[in-house]
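Let me begin by presenting the structure, written as structure tokens, before commenting on it.
Note that one protein chain is taken out, while the other chains of the complex remain in position.
Order as written gives the chain letters A and B; numbering starts at 1 within each chain.
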Amino acid sequence: MYQLGNLVKELSDKHGRARESLMPILQGIVEKHNYLTDEAMVEVAKELDISAAEVYGTASFYTFLDTQVRGKYVIRVCKTITCSMKGKGEIIQTLEDMLKIKVGETTSDRQFSLIETNCIGWCHKAPAMLINEMPYTELTPEKVVEIIKGYMQKK
Amino acid sequence: MINLSINNQRVSVQPGTTVLEAAKKLNINIPTLCNHPDLCVAGNCRVCVVEQTGARTLIAACAMPVAEGMDIQTNTLKVRNARKHIVELLLSEHRSDCTKCYKNQKCELQALANEFAFGDTIFLDLVADRPYTIDRSSPSFMKDDSKCIRCQRCVRTCTELQHISAIAVANKGMHQKISSFHDRPMSHVVCTNCGQCVNRCPTGALVEKTYIDQVWDAIYDPDKHVVVQTAPAVRVALGEDLGYDPGERVTGKMVTALRQLGFDSVLDTDFSADLTIMEEGTELLTRLKKVLVDGDKKTRVPMFTSCSPGWIKFIEHKYPELLPNLSTCKSPQQMFGALAKTFFASKKKIDPAKVVSVSVMPCTAKKYEADRPEMRSSGYKDIDYVLTTRELAVMIKQAGIDFRNLEPSHYDSIMGESTGAAVIFGATGGVMEAALRTAYEIVTGREIPFKNLNITPVRGMEGVKEASLKIEGCVDDWKFLEGAELKVAIAHGLVNANKLMRLVSKGKAPYHFIEIMACPGGCIGGGGQPIPTSMEIRKNRMKAIYSEDEHMVLRKSHENPDVIAIYKEFLGKPNSHAAHELLHTHYTERESY
Partner (left out) sequence: MENKGLNKVDLIFEKIDPKEVLTKAYKISPDAIIQQILDSGLKGRGGAGFPTGLKWKYTAAVKEPDKYVVCNADEGEPGTFKDREILDRVAYKVYGGMVIAGKAIGAKKGIVYLRGEYRFLLPQLMKELDSFHKMIKQIGYDFNISYCMGSGAYICGEESALFESIEGGRGEPRNKPPYPTTSGVFNKPTSINNVETLVTAMMILTHGPESYSQLGTKDSRGSKVFSISGDTPTPGIFELELGMSVQEFVNEFGDGDTKAVQVGGASGFCVPRKKFGNTIIGFEGVPTGGSMKLFNSSRSMYNVLHNYLDFFAEESCGQCTPCRVGCQQLLKGVEKVKKGEVKSTYLNELMKLADTMKVASKCGLGQSVGNAFRTIVENFREEIIY
């Protein structure tokens, strides 16, 4: 596995150590590690010479900068009105059944996390979800099963 | 100048003035909550909204700069309705157990509720349905999230005044809260326990951890001999909680009150402040000798003062590599504590196990300091309980003492004598001044050449102060200092301490001796002092400290007869083996978060 300390250093070298480098560094960690561990946040605080509480405070403001354990694939199902109207409930149900976790949880093999999120900008193709950064739209339970199977085979 | 009108009264003010400040000039009161004179403008709580003719929305008076021709109304129906709503909204996320709250009748939200939100509650209670934490982990203070109204004064304090940011705003929307690093207990983060946030919290969300009941229990226990010491800064601020204006000295009345409360011996931290000067001054001169004469590479200068426990924890967390620069002297409180259960007990022929040592401090960090495992030199916990100035005022009220009409009296003997040098420990620059008064005399055999011994360059509210002193005419023992220029620096408020530490870290600090006090203005602005605080209030307290000094017969620590006596009878010489055992300590490197 990638060494965390090195990653934070590399990202700080790449983006700089000014305050405005904080977001790209945190985003870079999440990209590699799925979420921000406490050690990662402490490392970042040291590199940028700011307090760890401020790093946490900033990270926790942003939905995509998770500070809780997340799996390799984070599934974010849109819960805003159109997706809600067009069958979000069924999509969640399908995912919960398939992954055997509830919304907010992560599978025990740390492969998948299932969460709900606010509008992701695909209302005309609702219901929609993101898996990491990839959008999937016009979902049906069948389609979801296929998509998740694809990801399961990836590992 | 900018001309505007507020409630149809004209006023001219400097550009950049806020509407709130302009209204103040007209004696028009606009209620505020998140606003604080020591902190930057937040504009968060919206309690101060007023109406500006022609504007689409109301404006926050605290955040809005004046503009030419502005027409402001502060008491329209629209304003009143909004203000009532805002106070009601704040109340709906605040656990209002007012009658049981430590801040009852001292709570700014309660005062606003009293003005704007009486009658039936409009909104639903939001506290009941969500989890909240009451963090009691620190020995100094408690953080109760259920009473927090998110004004962020504490966060601004911790960042702007103290450069620590042990707490920050976390999450957003309905989940927003004030949090330490990932919700860790306050005892396990970079917090210095300075209590500046406690001093500025408008509600009961941040309050000192109180030991009033434990102290009463000790007082009522016939088996115990309860010794109390009072720090220099307490006597110039206690009055504020008992109906006096800021800056009134109440030393004598306070001593009488302490006796009436039932303390068996009423003693003075000033005594151990003088002792600190003897120990610390000697340590400084010894360090200088080691560095300048012996060429000792292990000895570090500049030496830092070590009286302020908030500062000690700051450096342990933030600059552990500079710990060797810290004086090994304990703070006056802890020197006193170590002696109370040894020297004092034996003099008084009391079993030290039966001595309960209480201190009254302007400080919340002192509560933490007393709990440090290394503070047990007497074989017991050297200081049993630390009360803040505020807690003492509460006890005086509980006992029904008519403070204003008390006859002043003197501290008890043995460890009750003090000098003006000790009194000024309570203000930024005071430890430095006291040290210089004594050290100069040790080295040259003459009094320091300042009029009335007032070393004015080290005084005042400037964040970082510098001074230098040419040493001439040294006595034989200190000839190596002949012609040397002693350079000193002083910082108060940890944001300023940090500036100096950066310089020292980079090797760019040309000083021999640095005094740091964690709180703005020094101990007079301590986290345990009466609320509210402001620059003006602190200046008044500071003035009182220096006037107390000028009124003392003895002005130099080495002239304190109790100090002379204790060296003669018990400690030998400053920095002796016995002194090291009881009066010196060591430090611990801590995590950076």
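The rule we apply is simple: contacts are C-beta pairs under 8 Å (C-beta built on N, C-alpha and C of every residue); 3 or more make two chains touch, one makes a residue touch a chain.
As the structure is a computational prediction, the values presented were derived from the model and not from experiment.
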| item | value |
| --- | --- |
| Option touching the unshown chain, where B:Ala63, B:Cys98, B:Leu322 or B:Ala484 are the choices | B:Ala63 |
| Touching residues on chain B - with respect to the absent chain | 41-47, 49, 57-58, 60, 63-65, 78, 81-82, 85-86, 89-90, 92-93, 122-124, 126, 149-150, 152, 169, 171-176 |
| Residues of chain A (touch criterion as defined above) contacting the omitted chain | 18-24, 26-27, 57-58, 61-65, 79-82, 84-85, 117-126, 130, 133-135 |
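Here is the rule we go by: only the chains that are shown with their structure count from here on.
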| item | value |
| --- | --- |
| Touching residues (chain side chain B, partner chain A) in the complex | 159, 164-172, 179-182, 189-190, 592-593 |
| Chain B-facing residues of chain A, complex | 38, 41-42, 45-46, 50-57, 60-61, 67 |
